[in-house]
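A protein chain is absent from this complex, but the other protein chains hold their places.
Chain nomenclature is as follows: A, B, C, D, E, F and G, assigned in order of appearance, with residue numbering initiated at 1 for each chain independently.
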Amino acid sequence: MEIREVLEQVKSGELPLEEAEIMLGGQEYEDIGCAKIDFHRNKRRGFGEVIFCRGKKLPHLVHIYETFRDRQVNVMGTRASREQYDAVRLAVPEVVYDEISGVLKYEPFPMERMGLVAVCTGGTADIPVAEEAAQTAEFHGSEVLRVFDVGVAGIHRLFSKIEEIRKANCIVAVAGMEGALGGVITGLVDKPVIAVPTSIGYGASFEGVAPLLSMLNSCAEGMAVVNIDNGFGAGYMGAQINRLIAERK
Amino acid sequence: MEIREVLEQVKSGELPLEEAEIMLGGQEYEDIGCAKIDFHRNKRRGFGEVIFCRGKKLPHLVHIYETFRDRQVNVMGTRASREQYDAVRLAVPEVVYDEISGVLKYEPFPMERMGLVAVCTGGTADIPVAEEAAQTAEFHGSEVLRVFDVGVAGIHRLFSKIEEIRKANCIVAVAGMEGALGGVITGLVDKPVIAVPTSIGYGASFEGVAPLLSMLNSCAEGMAVVNIDNGFGAGYMGAQINRLIAERK
Amino acid sequence: MEIREVLEQVKSGELPLEEAEIMLGGQEYEDIGCAKIDFHRNKRRGFGEVIFCRGKKLPHLVHIYETFRDRQVNVMGTRASREQYDAVRLAVPEVVYDEISGVLKYEPFPMERMGLVAVCTGGTADIPVAEEAAQTAEFHGSEVLRVFDVGVAGIHRLFSKIEEIRKANCIVAVAGMEGALGGVITGLVDKPVIAVPTSIGYGASFEGVAPLLSMLNSCAEGMAVVNIDNGFGAGYMGAQINRLIAERK
Amino acid sequence: MEIREVLEQVKSGELPLEEAEIMLGGQEYEDIGCAKIDFHRNKRRGFGEVIFCRGKKLPHLVHIYETFRDRQVNVMGTRASREQYDAVRLAVPEVVYDEISGVLKYEPFPMERMGLVAVCTGGTADIPVAEEAAQTAEFHGSEVLRVFDVGVAGIHRLFSKIEEIRKANCIVAVAGMEGALGGVITGLVDKPVIAVPTSIGYGASFEGVAPLLSMLNSCAEGMAVVNIDNGFGAGYMGAQINRLIAERK
Amino acid sequence: MEIREVLEQVKSGELPLEEAEIMLGGQEYEDIGCAKIDFHRNKRRGFGEVIFCRGKKLPHLVHIYETFRDRQVNVMGTRASREQYDAVRLAVPEVVYDEISGVLKYEPFPMERMGLVAVCTGGTADIPVAEEAAQTAEFHGSEVLRVFDVGVAGIHRLFSKIEEIRKANCIVAVAGMEGALGGVITGLVDKPVIAVPTSIGYGASFEGVAPLLSMLNSCAEGMAVVNIDNGFGAGYMGAQINRLIAERK
Amino acid sequence: MEIREVLEQVKSGELPLEEAEIMLGGQEYEDIGCAKIDFHRNKRRGFGEVIFCRGKKLPHLVHIYETFRDRQVNVMGTRASREQYDAVRLAVPEVVYDEISGVLKYEPFPMERMGLVAVCTGGTADIPVAEEAAQTAEFHGSEVLRVFDVGVAGIHRLFSKIEEIRKANCIVAVAGMEGALGGVITGLVDKPVIAVPTSIGYGASFEGVAPLLSMLNSCAEGMAVVNIDNGFGAGYMGAQINRLIAERK
Amino acid sequence: MEIREVLEQVKSGELPLEEAEIMLGGQEYEDIGCAKIDFHRNKRRGFGEVIFCRGKKLPHLVHIYETFRDRQVNVMGTRASREQYDAVRLAVPEVVYDEISGVLKYEPFPMERMGLVAVCTGGTADIPVAEEAAQTAEFHGSEVLRVFDVGVAGIHRLFSKIEEIRKANCIVAVAGMEGALGGVITGLVDKPVIAVPTSIGYGASFEGVAPLLSMLNSCAEGMAVVNIDNGFGAGYMGAQINRLIAERK
Partner (left out) sequence: MEIREVLEQVKSGELPLEEAEIMLGGQEYEDIGCAKIDFHRNKRRGFGEVIFCRGKKLPHLVHIYETFRDRQVNVMGTRASREQYDAVRLAVPEVVYDEISGVLKYEPFPMERMGLVAVCTGGTADIPVAEEAAQTAEFHGSEVLRVFDVGVAGIHRLFSKIEEIRKANCIVAVAGMEGALGGVITGLVDKPVIAVPTSIGYGASFEGVAPLLSMLNSCAEGMAVVNIDNGFGAGYMGAQINRLIAERK
């Protein structure tokens, strides 16, 4: 609806002020002092809220989780430290923490999981990033298939799993060092692939630049890339695509 | 199906050799001398074939188009020069050429278009890349909405189009220079966004590095990035996602 | 005024729809086919319109200038080639072209010039960028003092001009290679300095990266930096600051 | 005044030696052993003195603050650690410390504040840098409006504050990651914007390179950029511009 | 053997299923929970297994070494910390640890050593990387000549050893900073040289980028390069080449 | 032999002066005015001479080829243009030119070819570099197997050729863009692999940096890398390794 | 002399105004319209003037040479094209042009040459830069020894010339690609070495970055580096050092 139409409907009384305000980008978040939280934003998407925990002060983080608990809204924290977890669970004992990925969830009403997202890694060292992607996809209502340690240096391992991977609606490919996993999988399946370069490696991997460039330059068709180590971003987009497909069934 | 199973079915006679060969990744391409062409590969995907024209010698390119014409298979060339077009149309007069994007199509049986992909650009200089994305999406069976010149320096232009954009199943956001378009659109819609940085700009844009980094670092949820100027890659993935959703209807 | 207030005033009839539309970021540009032009945007600022000419097709550019001529609105093109100038002046003979900077102006009602912006360069090779800055500042209603070829390798030249420079409300410092001019001037004056690195140089200047980094790292207080070779950006901001000061007199 | 004129006036006795010395760039600083301090320099600008505390040895820093206390001159330290603060306040109990930004002020005669500088951030993690900018602007005699956590991923938050921001004479825009805040604000206001990229982020943000490039490449008119995390530099220039405008009233 | 042939032989009963499975890239690794280990892969090469220890959790690492001990298979860990060594030797006391290189070996049946690999360094600081290369070559069945601290700043040292170096079948050249050692040795011998840049140095060595680029750009014939600090990779390839030559005798 | 020993044998008359001079690195090249040519150097290696033609003036190049013709020594020029070929063949009609790779050979006594080097490419665009490698290996006395266009986007093509590749003593893997070919081949064979990144690609391939980094970071064992587009270097080292192995038979 | 002292002597009449003006950095250059030329500056150094010709318009360049001819002052142009030479010699027929280096000299009173500067190159492709250095050193009154094509890939060539090189007061070492020449020479002589990286090479030489880094990281004592391809800078500094030593004899 055009701005002009909104205004005309407001003028004529057809459209309540509150609705028009939101349509025009008005106040739809809550300022809880240490942060502004968009409780409404995710309603539109049907998802819970996500918090980037790294660097957040303990009292602030506890306050955020308490606010969600009080409102009974799902929330998932990423890159939470064990110390942060320990502080939060004193106030909100229902939180669940995954040490490998640093995901800290409060889920009073977990989303129903549907469809399938496959999360694959090149090596074992990529698992923390992959697990962040997997947990993110689950939080956002997707079933997840984990296929770890199938990098191209031992490519037969990947082949033995490829049929399972092909069943997913979307694939997240997590790899460091040479980062070839994304392109190889994309060449073998006909579903969209979200590639995640990781900062695993040393020397000329330059903290993930090598796999990032490798993935961006792949000539395999049907792959796009997120930031280095951004398991969350890939898991979110994977779940989004998966649900758009699965919900149509 | 596991390799072991394939072998057991071959041994028992259940599975014909030809099928097993393809399942195990056997010879499914054709070597036409100057290139190996995967006629079979895209059957699986239901798509035509794509050729990267830049740098290809004229006789080779003509031969490739003739081969597709003879087999009556759709083919789309990217980054074709006018000179290449002139050479090809002498041999295959049915080809259609788009000068802005350099797309050169031979489509005896165009795919039925379904769903919707929105292709947006920040400026007018990004249009060649965006048009490559749009034509790629159309070739791969998607309706396309073009929304050009809606970059963040004049962000009100984007707002006036946002409702239309929200109707698409997938958005391709093409932008050079600061590359903020991708993140802004992603924050305003709840569909997957494929961002394409372009090499438009000068100085510290470093031939597209600035928008590439900008897009990779966006904290908007639901966006992934392809290579600089890779309109084809974004259009392909956009169409792939769009059809997976649209076909479920 | 808050969105809610706008809506309330629309509802009550206090505010006309047209006004509300603009306040909420509605349609205030004109789509002339090959570009969207914001005739209204600059009314707010009191400035004419600016067009980036490089890469624009001749008929498009001619059409743009004709549109401005028909509406009698000032327009300044940057990085126009002589060929573009030749095409435009056939249609709009009143245009004025500066070959050094590539600025192509159509100014039916030139702005009154006030205040003073000083534009300085390190060497003679920086003059095209500096002249773009100077002409931009003049187009946007500022008097300009040009002080060229006063780089730090012969720093006494700068000292002989420093009293004149101090009279400006804002200084634009244009320099390539080591780019020290910006920091030296900033240390000698107490007015804001906009530094422009240029791509002049060779080898480890890396097309302007060396002066860009040099300027960003200056510990002189009161300097900020624009993109490499971005004379326009510096001239615009210089004029903006200058007029905000001068208009208060 | 030209050097020749200064010399002629000295020769004729019109000009005292002390004045001529300063005009010609003579000794106007004080060497306090561990540093040379320009007590006179800022007289010209009317501002207090600023000290970069990071890395300074405790006794040196204490000595510097004692010297300013003895002379009753305002001084602001940036990037002071709590340990440095603890050492200084034993000797100079009047100092005021802001833990978030690391600013350590001794202000016997605070400047009168006038005009308005708006300091905006994209996220909460950018606040330390923004607060350094805000406190710097206040120290240099400007009123400050703080508008934090209004980044482009939730752009409606920015819109709800834009009218207030427009009242400032100069805007400081602080953002990490994709760094789009600067360009978006610049497109919405008609005042000069000083953009500060921050090192907040991970992966391909490369410690602030991503937002730095994004800001340098913005095509919004009226923005310039300072070094990564350089809140002080932006706050200083913001105050300088603001006062030049406000003093004219 | 072509896939088609394998299938035909399976069908005809000529080829057992197990063999065909391996030929077609089937399951030939063992999943021990925390990792997938390719016991079979190295059988083909005749080598033991190698584990990258850095970052592996203690219990996982102990479990891996126990598995190899139980199967009596040689294993070499690289970049093992002393803490990892202490944990492993409690469970597998036969392990041997080299503190300089961080190599942790369990070798129930050491390979017979043959031929000669020369491992040279530019300085003493390069020795840890060189020792990793040397121990890797020994583990993989090669005699090793160590020639350390013969960099080009004191090139006469290298000349006094050059005759010995020439006896090797393959040379590993390890150097940081300017990295000239590789090119100088290659110019003096007629055997293949594997160059290893190291991250030793400071400033513009950029953690090994300077010697990496230097080595890649050498115009000496017969040298190739591995990743920065990758002593293992160079030692492996050196041993591989050496044995291919030595076994032919 | 140590320097001391050489000197003692010279003193005693055992060793002729001419021999001692060469052993100590004395004059063993010929200065033909425009270049110094090492006729003796390659005697030691048994190889002909190689000339880098790009940028050489026509008369100089003709003179060099004439000198080799007069001495009846094999010479191979790399990166020769057609114009250079046309000039040289007027003087030395026996030269043979390969337009794809730019190799220009004068071979009065071609080396006997032995063993096998496999040269593989990812795409058709990599063929010029691969052909330079192949011709270099042949010139230096190696049989060559060419396996082109078997990149990882269509990995089944590689598998159908893998058994042939395994017969080589050394493999040269040439690939641009993501550069994954090297790692994938290395994981599938047990022979040394020399990887050559190519500058083929666009955008974030950065003229070959992407495949260079990818190849350096591969965790496949038994691969080393040469400079971007350095087909000659890889072909030389491949031939060197191949002959060291083949000659032992 | 301190500023205060100058002023006191001016006041007392001891010091003429003209002298004081120059001591205080007053006007000592001439503005010839298209450039400001420091005729006086080099008097102090005893050298002629130098002009960077690249990019200068023909009439401007002619005017500059005519001005020097009229004043009978030595001038050396660098990077002059043949077209520039042709234009200048019509007006000033006495100019001498060196096509290899692009040096264009007008020397009515050539400086007496003394001492010795050695200019060495790694390859023949480095000669243009080396020749610029050599001609610059000669113009500034130094004898020059040219030792070209003695790079480390054939290091014996360098050894046969090392005694001659050691006679120089200063060495200029010019090298591209791996850039090892500087460090090797510095390790063999006890005179200062000015290293010049060149942009010769391809691929990972990155237009001279590889030799630049290599030279900066050399651990040989007594070497410093100038910009890529900056033969002039090295020749100037070499001559300056040489004359300071030679004049003392």
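We take it that contacts are C-beta pairs under 8 Å (C-beta built on N, C-alpha and C of every residue); 3 or more make two chains touch, one makes a residue touch a chain.
These figures come from a predicted structure and were not determined experimentally.
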Missing-chain contact among C:A91, C:M114 or C:A220 belongs to C:A220
Looking at G:A91, G:M111 or G:A224, which residue reaches the missing chain? G:A224
Filtering G:V119, G:A134, G:I165 or G:A234 for touch with the omitted chain leaves G:A234
To test your reading of the contact rule: which positions on chain F touch the chain that is missing from view? 2-4, 7-8, 10-11, 13, 17, 20-21, 24-27
Which parts of chain C are in contact with the chain that was left out? 123, 151-155, 176-180, 183-184, 186-188, 201, 203-206, 209-211, 213-221
Considering the whole complex rather than only what is displayed, give the residues of chain G touching the chain that is not shown. 1-3, 25, 44-45, 50, 159-160, 163, 169, 190-192, 194-195, 212, 216-217, 221-228, 233-234, 236-237, 240-241, 244-245, 248-249
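The rule we apply is simple: only the chains that are shown with their structure count from here on.
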Consider the two chain pairs C-D and B-E; indicate the one with the greater count of contacting C-beta pairs. C-D
Taking the mean of the C-alpha atoms as each chain's centre, how many Å separate chain E from chain F? 25
Centroid distance [mean C-alpha coordinates] between chain C and chain A, Å: 42
Here the gap between chain D and chain E, centre to centre from mean Cα coordinates and rounded to Å, is 54
Set of chain A residues in contact with two or more other chains: 2-3, 25-27, 154-155, 159-160, 203-205, 209, 212, 216-217, 221, 227-228
